[in-house]
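First up is the structure itself, then whatever we jot down about it.
Only one protein chain is missing; all other protein chains are in place.
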Amino acid sequence: MTDVCLGDVTAQLGGELIGPAERRINRIGPLEGATPSTLSFLSNPKYQSQLAETQAGCVIVAPAFREAAAARGAAIVTDDPYLYFARLTQWWARRERPAPPAGIHPSAVVAPTARIGREVRIEAFVVVEDDAVIEDHAVIGSHCVIGQGARVGHSTRLAPRVSLLHGCSIGARGIVHSGVVIGADGFGFAPHQGQWVKIEQLGKVRIGDDVEIGANSCIDRGALDDTVIEDGVKLDNLVQIAHNVHIGAHTAMAGCVGVAGSARIGAHCTVGGGAGILGHLTLADHVHVSSMSLVTRSILQPGLYSGVFPIDDNKSWEKNAATLRQLHTLRERIRALEKKLMP
Amino acid sequence: MTDVCLGDVTAQLGGELIGPAERRINRIGPLEGATPSTLSFLSNPKYQSQLAETQAGCVIVAPAFREAAAARGAAIVTDDPYLYFARLTQWWARRERPAPPAGIHPSAVVAPTARIGREVRIEAFVVVEDDAVIEDHAVIGSHCVIGQGARVGHSTRLAPRVSLLHGCSIGARGIVHSGVVIGADGFGFAPHQGQWVKIEQLGKVRIGDDVEIGANSCIDRGALDDTVIEDGVKLDNLVQIAHNVHIGAHTAMAGCVGVAGSARIGAHCTVGGGAGILGHLTLADHVHVSSMSLVTRSILQPGLYSGVFPIDDNKSWEKNAATLRQLHTLRERIRALEKKLMP
Partner (left out) sequence: MTDVCLGDVTAQLGGELIGPAERRINRIGPLEGATPSTLSFLSNPKYQSQLAETQAGCVIVAPAFREAAAARGAAIVTDDPYLYFARLTQWWARRERPAPPAGIHPSAVVAPTARIGREVRIEAFVVVEDDAVIEDHAVIGSHCVIGQGARVGHSTRLAPRVSLLHGCSIGARGIVHSGVVIGADGFGFAPHQGQWVKIEQLGKVRIGDDVEIGANSCIDRGALDDTVIEDGVKLDNLVQIAHNVHIGAHTAMAGCVGVAGSARIGAHCTVGGGAGILGHLTLADHVHVSSMSLVTRSILQPGLYSGVFPIDDNKSWEKNAATLRQLHTLRERIRALEKKLMP
């Protein structure tokens, strides 16, 4: 277990330390359940009341809570406690799990024409095909497949069991979680006499820098042009990105989202879990879609959009759902009443 | 093909046999389509009429159907025919596919510091990292990754291509299907100047005994504390469990369910396919959620909850959906009429 003193923390991460620099903590944790060896944080003012009660050995707070936090013992004061907390977890993770050593496991099958950068780690049972490029400091987890001509950017880490298929690329400092498939064929067929004739998918997937992709998510290659994921995009687990989708920079999508072909999503958007976006639509920058809503038309104005049937006890739902199927008729009846009453 | 006599069945599994103990059957099957060598069962009284017509060589029935079943030939009478059927399939499966032999495939890469129990089977191309623990009688399918310090309990079976990542654990007698990812990073970021700063996920996943996890499902590690799946939980395929979720004992979730971060689900709950549960909510024990419903608030009373737009032919749906977008206005119009009419 890692054990650090508060002075080490602020020496690394900045912030104003109030209280004993030599106090030692061995855990980062929420205010609730904290112990004297826990370093905690208050990022949301609505949890302010927990500040008085927590047993945490130190609390990271915004300037507004300086006095309250200091009064109860040690505090680190910083403009953005949540950001400070994020950076703290990064420093902590590097201490707890130092980067594993570089090197190519003897079981890996690396094509002679592949170009492998400096300080790269390639784990057991990896396949790197012809003309693939692995840039410096990249990590390729066990059982990954790096297809022909694919490219992994500087310091990008692939967890075990990732497929980055032929010609696809990801930029620098990316994180790809286990089970991800990048570059499977898009879903394209021409109907012909009741059957489907395959449209070979000739495009690629191009992913920018600082992108994170969650476990078992899929990003299909484009039909003719490429599928594009811009810098800083974050995708959660089990997300489906169809062929020729374009996702703007710093957009984030929660788990189980599906985006259909050729949709064009702006930058700085967020999409809630399980939501869907139909094909060929455009979403402007800063559009936010609620969980499990289906976007059926382009959205050109920033804002929050929702469309989900409100959950209820089953009996009430049944009554309302049954009525809903006659809603159009209800409107006609209201109209008839209005005509009669207010002609 | 397995071929057993009815006397063997009741010797193994109990129940009262009516009819010839030496009659041989070679298949378990539903009443419909059964042949004289089929052992069938009647668990739902609504299929009672099939009893007279089935060609099954023997039918497992509840006491209430003793006479009807006996009249047509052999029967096994038991209090809970469906439970009997379940146990019959277990016995049958052990006969048809005996457990493969223990042993470590020579291609597996097992760290010297890993602890491997007795009678463990580790298949081809498995990676077991430092300090991992595989308890007695466990089976690790080909291409699995058992991360640093991870633990697989007694008699638990991992199908091929499972990732159980560093520090995560599963208890005894579990079944994990192909493609599952346990312990990928939770989806956590601090927003900063329009970009996302990663919150390293320092927690683990802890899974209890007798848990089954369906193909390509994902269970993320906790941010600070752990993600917890209690004993007897059953998850179907393509289920997404986010960081710090807590699922109570014997809860079951059907395919494609998504549970967002820090949700706390009770014991003995069921969640229908494709349903979603938002983050930080609480579900009491014995809550049942209908397929494709989105739980947007805590549910503290047991019961069945639903929220899904009723399907209709597209033309009717279009009319009702269009009216739905003005529903609030309709209410106002009703109110106006009421005021006029019943002041």
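So that you can tell them apart, the chains are marked A and B in the order they are listed, and the count of residues begins at 1 in each.
Quick note on the criterion: a contact is a pair of C-beta atoms (placed from the backbone, for glycine too) under 8 Å apart; a residue touches a chain by one contact, two chains touch by 3 or more.
Predicted, not measured: the structure shown is a model, and the values here were computed from it.
Asks: Write down which of A:Pro30, A:Gly57, A:Gly232 or A:Gly258 is the residue touching the left-out chain.
Replies: A:Gly258
Asks: Just one of A:Gly179, A:Gly208 or A:Gly232 touches the chain that is missing; which is it?
Replies: A:Gly179
Asks: Applying the definition given at the start, please give the residues of chain A touching the unseen chain.
Replies: Looking at chain A, the ones touching the missing chain are residues 107, 109, 125, 127, 143, 145, 161, 163, 165-166, 179, 181, 184-185, 187, 189-190, 192, 194-202, 216, 218, 220, 223-225, 238, 240, 242, 256, 258, 260, 274, 276, 278, 289-290, 292-297, 303-310, 312, 316, 319-320, 322-324, 326-327, 330, 333-334, 337, 340-341.
Asks: So that we can see where the missing chain sits, which residues of chain B does it touch?
Replies: These residues of chain B touch the chain that is not shown: 28-30, 33, 80, 82-83, 85-87, 89-90, 92-93, 96-97, 105, 107, 123-125, 141-143, 159-161, 175, 177-179, 210, 212, 214-216, 232, 234, 236-238, 250, 252, 254-256, 268, 273-274, 291-292, 308-314, 317-318, 321-322, 324-328, 330-331, 334, 337-338, 341-342.
Everything that follows uses one rule, which is that only the chains that are shown with their structure count from here on.
Asks: Averaging only over C-alpha atoms, locate the centres of chain A and chain B and give their separation in whole Å.
Replies: Here chain A and chain B have centroids separated by 26 Å.
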